[in-house]
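Apart from one protein chain that is not included, each protein chain of the complex appears where it belongs.
Up next, subunit A:
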Amino acid sequence: MSLANQIKEKLTEALAPEYIDVQCESHMHNVPPGAEMHFRVVLVSDAFTSMSKVRRHQRIYAILAEEMAGPVHALALHTYSPEEWPGEAPQSPECLGGGKH
């Protein structure tokens, strides 16, 4: 299973999202071909209702602690409660090559 699918499965199980999208964005970055390091997650869940942004992200980082400690270098998170969901999320920035440091 790809890492993106693994991330999607774990988050789906833990947060029962109304909408979830997990994209591998590693091709946008300074990494070897085929590497899975940069991800973008858009997640709409009732679990986020009346939870602050920082707590939402910390919740996701806790669910994905294993992946964050291992292969995942960057995880762009766009979290919404069902009432907040505008129907689309912002795009990730272009890489500046910092991974080579």
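Keep this in mind: contacts are C-beta pairs under 8 Å (C-beta built on N, C-alpha and C of every residue); 3 or more make two chains touch, one makes a residue touch a chain; residues count from 1.
Criterion: contacts and distances are computed from a predicted model.
Novice: One chain of this complex is missing from the view, so tell me which of "Glutaredoxin", "Beta sliding clamp", "Monovalent cation/H+ antiporter subunit D family protein" or "NADH-quinone oxidoreductase subunit E" is its UniProt name.
Specialist: Missing chain, per its UniProt entry: "Glutaredoxin".
Novice: So which bits of subunit A touch the chain we can't see?
Specialist: 53-54, 57-58, 61-62, 68-69, 74-78, 90, 92-99, 101
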